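Yeah, one chain of the complex is gone here, protein chain that is, but the others are all in their spots.
Chain IDs A, B and C follow the sequence of writing; residue 1 opens each chain.
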Amino acid sequence: MYSFVNDYSETAHPAVLKALVDTNMEQCAGYGADEHCMNAAKYLKEKMNCENVDIHFISGGTQTNLLAIAAFLRPVEAVISAVTGHIEGHEGGAIEATGHKILTEDTPDGKLTVAHIQHAMDMNKEEYCPDAKLVYISNSTELGTVYNKAELEEISAFCKANDLILFIDGARMGSALACTDLTLADYPRLCDAFYVGGTKNGAFLGEALVIVNDSLKKNFRRHLKQRGAMLAKGKVLGVQFEALFEGNLFMELAQHANSCMDILRDGIAKLGYKFLVDSPSNQIFPIFPQNILDKINEKYMVLDYMPMDDGSRCVRMVTSWATDKEQCHNFVKDLEAFSK
Amino acid sequence: MYSFVNDYSETAHPAVLKALVDTNMEQCAGYGADEHCMNAAKYLKEKMNCENVDIHFISGGTQTNLLAIAAFLRPVEAVISAVTGHIEGHEGGAIEATGHKILTEDTPDGKLTVAHIQHAMDMNKEEYCPDAKLVYISNSTELGTVYNKAELEEISAFCKANDLILFIDGARMGSALACTDLTLADYPRLCDAFYVGGTKNGAFLGEALVIVNDSLKKNFRRHLKQRGAMLAKGKVLGVQFEALFEGNLFMELAQHANSCMDILRDGIAKLGYKFLVDSPSNQIFPIFPQNILDKINEKYMVLDYMPMDDGSRCVRMVTSWATDKEQCHNFVKDLEAFSK
Amino acid sequence: MYSFVNDYSETAHPAVLKALVDTNMEQCAGYGADEHCMNAAKYLKEKMNCENVDIHFISGGTQTNLLAIAAFLRPVEAVISAVTGHIEGHEGGAIEATGHKILTEDTPDGKLTVAHIQHAMDMNKEEYCPDAKLVYISNSTELGTVYNKAELEEISAFCKANDLILFIDGARMGSALACTDLTLADYPRLCDAFYVGGTKNGAFLGEALVIVNDSLKKNFRRHLKQRGAMLAKGKVLGVQFEALFEGNLFMELAQHANSCMDILRDGIAKLGYKFLVDSPSNQIFPIFPQNILDKINEKYMVLDYMPMDDGSRCVRMVTSWATDKEQCHNFVKDLEAFSK
Partner (left out) sequence: MYSFVNDYSETAHPAVLKALVDTNMEQCAGYGADEHCMNAAKYLKEKMNCENVDIHFISGGTQTNLLAIAAFLRPVEAVISAVTGHIEGHEGGAIEATGHKILTEDTPDGKLTVAHIQHAMDMNKEEYCPDAKLVYISNSTELGTVYNKAELEEISAFCKANDLILFIDGARMGSALACTDLTLADYPRLCDAFYVGGTKNGAFLGEALVIVNDSLKKNFRRHLKQRGAMLAKGKVLGVQFEALFEGNLFMELAQHANSCMDILRDGIAKLGYKFLVDSPSNQIFPIFPQNILDKINEKYMVLDYMPMDDGSRCVRMVTSWATDKEQCHNFVKDLEAFSK
């Protein structure tokens, strides 16, 4: 059984693992104050062509989201998110557990627009409502869709004009960068904070939170400590991001994931199957009749996402740096056979 | 410069790292639902001779402490801790950030007694006080001292009689087991929950939280998720604990740390230096005149812990699985030379 | 200008105020431990024909809701509420500020059904979701609709069968009791906790929280203290509830409010105007063309609730114990004149 269920099944890219092994017996400073973390931050700043940012390495996406949002907001301030946002439906109420309400907007493709943000603000103008203050978007989104540069620029301009904090969840930033006109250097220009996801793109754990807005930087390492996110051996995060960003490995891995997905997406489309939404990144949501899905399930693992009105099933398929391209071709061939 | 500053300078014992490398390309279930985590839990249960416990693998000690305490307590319930407890002075207000007050007791050696616990209860009987409900102890303590079996049994009996939750911080449990009459099998019998520290004894990150009391088990994986502690690639924790507990590696590493410390402690004592407190585990707090410390600092890294009334300095020295025994002998020889 | 904007414009029923004046110089025990609070609790227990409940007097509705929900729930547990529920849209994110997510269900009339509750449970089965644990309903609802006895019994049975906590917001319980087959004695039988609203029915401040379920009672006075809800002069709450419940004043005031509303509702309906929803209690939501509303606004205060698709406006009108019946007749006559 080959799995297309998610992009976190394998551990780490061999080059990342090698870096861990090579630095094993170094006596490093604890708590992320080591040279590997500093070096990784330096590489990242070079790639984003921006010196004046603070970079913190954190174990996972939920932890990064809750840390950033709780550190950035005052008690009465709330988050605006697509109803499909990861923080709303997949993080166990983590944001509310830090005291902040999420104001959700319905959106067919997982993407927020300026109109959505305006709507959330309008609905919460009264004193008996929380203050809509932070805009949370994911790029790529939880539906595999992406914001391109023009879309992000429009949201960014609106947020600046309305004194809103713009925070971008980059759990799958690599895949988004590899299929849009965005570069890493666009992010510090457009948002107040964001993170670069390592866990789903070559690392075994690790996200790099980048805080751009000076007013949000203070005491962040104390926040890390207080939420239990400061690893004693922080260097295990630094070492991995060094390996990913010293050269071009991060983007190469994302390109691999996307090119694997291109094979699956094109093959499925050519056989006449529809998708829940058009998604150019490493996640797709094709719709199969139940009998076809039954056959798929005998050889491959995919995620049963939701039933459709006509009785067919929408499934989620994901590729990653570790996906075997041959298995993508196999899937298409098998699907063709199942479909006859 | 050789470092005796702490027990988390090096990354991981080679056998632990090898396990990571060997399992790298396996497609595993995410979020700790993989077979390595299950297997590691099985080994731990065998070692503690107890089936009916829940085991969760968590990245670090502060995270484990705050997760457990916040999950176990109701809003108005408070924690009783020695004033030297790690949660009081070294975790950035993490427990208070979850809403719970810490009721501290002064104690010269970092160890709580039944009298301390009774005192904290007596001081908080009124309705305008929080309800003293959970006893937090560390074994070994933050001062390197240890509770032996009789001491733990007395505290345990008192907690049971008074409907208090007993939670043991095991960040340095290995070292405590290696220098007392306690075994891992004593823990589930004596307390409601505890953790087995991996980070300071061979792992690059990871603590195994063991929940014994049935009433505290419910929904704990949801707590993990909500606090950002559920790793997508949870198997990196399982793999390490498999390596540590399949055989006897965990205890061997703790014994190594302790035997390294025996060299330091005995050598320092023989040269006539005093200690802040008698500590049989892998942490000691010797007191040196400033001129001696200056010489030490030229060749070794130790932690400047506190000034003494007579102008001398108390320092903290720590050994670990990774400590080079030769360096311990060197330190003693050098100290002898400095002291002439 | 006469106001039908809400049911908290005037201060207190004269009999309530007289009780305050009569007891002014008594030296009473502080923090609600006085004889007036005890006496009021005794009257309430007699009215609900139930001894084994704990009763706490609290200043207001939002405070009562957040106190009860935060005390009853564990961190990962969430609340199920109608999207129109007061806690969702009118309490400033108070529930989330205590760490708990609200799982909202769409409902046209503000009433939850068993199907809604089941749906919320089904959508939150996974470990990455909070645990749907407490059902929050208001009776009467925020739309003026009411649950009758059969409806509450069905919800109650479902909650018991599914180990859910049923909590009823009784900010306008008086009005609901006065227009349904429910009595106060039904509440302890049907739910785990509820409150009897005084502020909107004769008191100048005060709600009586009734905790029925034994497992939810512990330490509640400590919760009051911790959330700043324990008044030094708690007797001012007790004295008011004594006045309301020694005889039948509470029900008489609610009946007055409802009978005032009957005049308004019938009059408006007879003139051919529609309502957003059918509501038998002291709140109605009639729909007027803009030109009619303009004329109303010259003589009366009503709350502009929402625009309708056809350009007309839905307004909220509320009556209370203090409403002048004559003004209700005047309103109908004026509306008839405006409508010609």
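Keep this in mind: a residue touches a chain if its C-beta (ideal position, glycine included) is under 8 Å from a C-beta of that chain, and two chains touch if they have at least 3 such contacts.
Predicted model only: the values in this text are computed from it and were never measured.
Summary of contacts with the chain left out: across A:His86, A:His223 or A:Arg316, the touching residue is A:His223.
The residue touching the chain not shown here, chosen from A:Cys28, A:Ala71, A:Val135 or A:Cys159, is A:Ala71.
Among C:Lys235, C:His256 or C:Arg313, only C:Lys235 touches the chain that is left out of the view. For chain C, the residues touching the absent chain in the complete assembly are 2-3, 6, 8-12, 14, 17, 20-21, 23-30, 59-67, 91-94, 97, 199-200, 204-205, 222, 225-233, 235-236, 322. Against the chain not displayed here, chain A makes contact via residues 31, 70-71, 74-77, 98-99, 127-131, 218-219, 221-223, 225-226, 230. Take chain B: the residues that touch the chain left off the picture are 75-76, 78, 89-93, 96-101, 127-130.
Here is the rule we use: only the chains that are shown with their structure count from here on.
Chain A and chain B have CA centres that are 34 Å apart. Here the CA centre of chain B is 50 Å from the CA centre of chain C. Shared interface positions of chain B, defined as residues touching 2 or more other chains, are 222, 225-226, 230.
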